[in-house]
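Apart from one protein chain that is not included, each protein chain of the complex appears where it belongs.
Moving on to subunit A:
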């Protein structure tokens, strides 16, 4: 047998094909997948949740997955261009809230994309007041609004930060129609800006998180920086899954005190409003269903193994796997609820 260049090339090609991992080949998943995220920060919760799930999926499917923090608009554009499955996205509720709030360049992801599996929840979304604030609870805030007092709430408009504010206005309207006008937004940017708005006396209430603000609640009351939680928006079911020790000096039981049903922000007079910040996958609308099923299957096995839950819990996430069909239904239902809240306060 003589070896020429063509024989050698054929041998190398055959070896390369045989070397492909079975799992990826079976679903025709690309060898290299780019997981874009809807945030440009590589230090935030979206990047962390994406890193954890990308690492687990890479191992399970034996493919390379690289997380790229391209931001919401660029991420959706990249996803729109690629139906081959080489680009997938991981994002959170902002994906549909941005469109509900009329954000430029945002579309309804349930119509324009394929919403995939949920993977984790960040239970930390919270509202705080200064330690020397006259408001001790959400009840005080809503009562003050009903009595004609102007309550200024620092938020970042158009997404996760605003939905709790919309819920406050909605609750005020349900309790005392017209009082919602007394709850006004102070539009700020980052968490730093929201904190600063409180320290400058420009806001009475700020949106924050357990992770970013808990230590400020431990400061002495005479410290200008000292704060107090008044509301944690997560549902009690989600908070029950948080570590018992909680975070810092805020135990899980303490968290439950600031969340529904102990702290009630009504949705419609009967039920409480809750908001869980959930992370989920989004695919190109025309991506092969077999690939999506393969990813779902791999995620099911990963969550069955249990190791990912430990990592997520250590990073203060609540594990939350729902396969694509179930996740899409759940998230669309959530979207409808929030759409109603937003339309109620928009008149």
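The definition used in the following text is that a contact is a pair of C-beta atoms (placed from the backbone, for glycine too) under 8 Å apart; a residue touches a chain by one contact, two chains touch by 3 or more; residues count from 1.
In this text, contacts and distances are computed from a predicted model.
The subunit not displayed here is recorded in UniProt as "Tripartite tricarboxylate transporter permease", chosen from "Putative secreted hydrolase", "Tripartite tricarboxylate transporter permease", "Acetolactate synthase" or "Fe-S cluster assembly ATPase SufC". Of the candidate positions A:33, A:53, A:69 or A:174, contact with the unshown chain belongs to A:69. Checked against the full complex, the candidates A:96, A:216 or A:321 give a single residue touching the omitted chain, namely A:216. Looking at A:85, A:109, A:130 or A:158, the residue that reaches the missing chain in the full complex is A:158.
The missing chain lies against subunit A, touching residues 36, 41-44, 47-48, 51, 68-71, 73-74, 77-78, 103-105, 156-159, 186-193, 195-197, 199-200, 202, 211-216, 218-219, 224-225, 247-248, 314-316.
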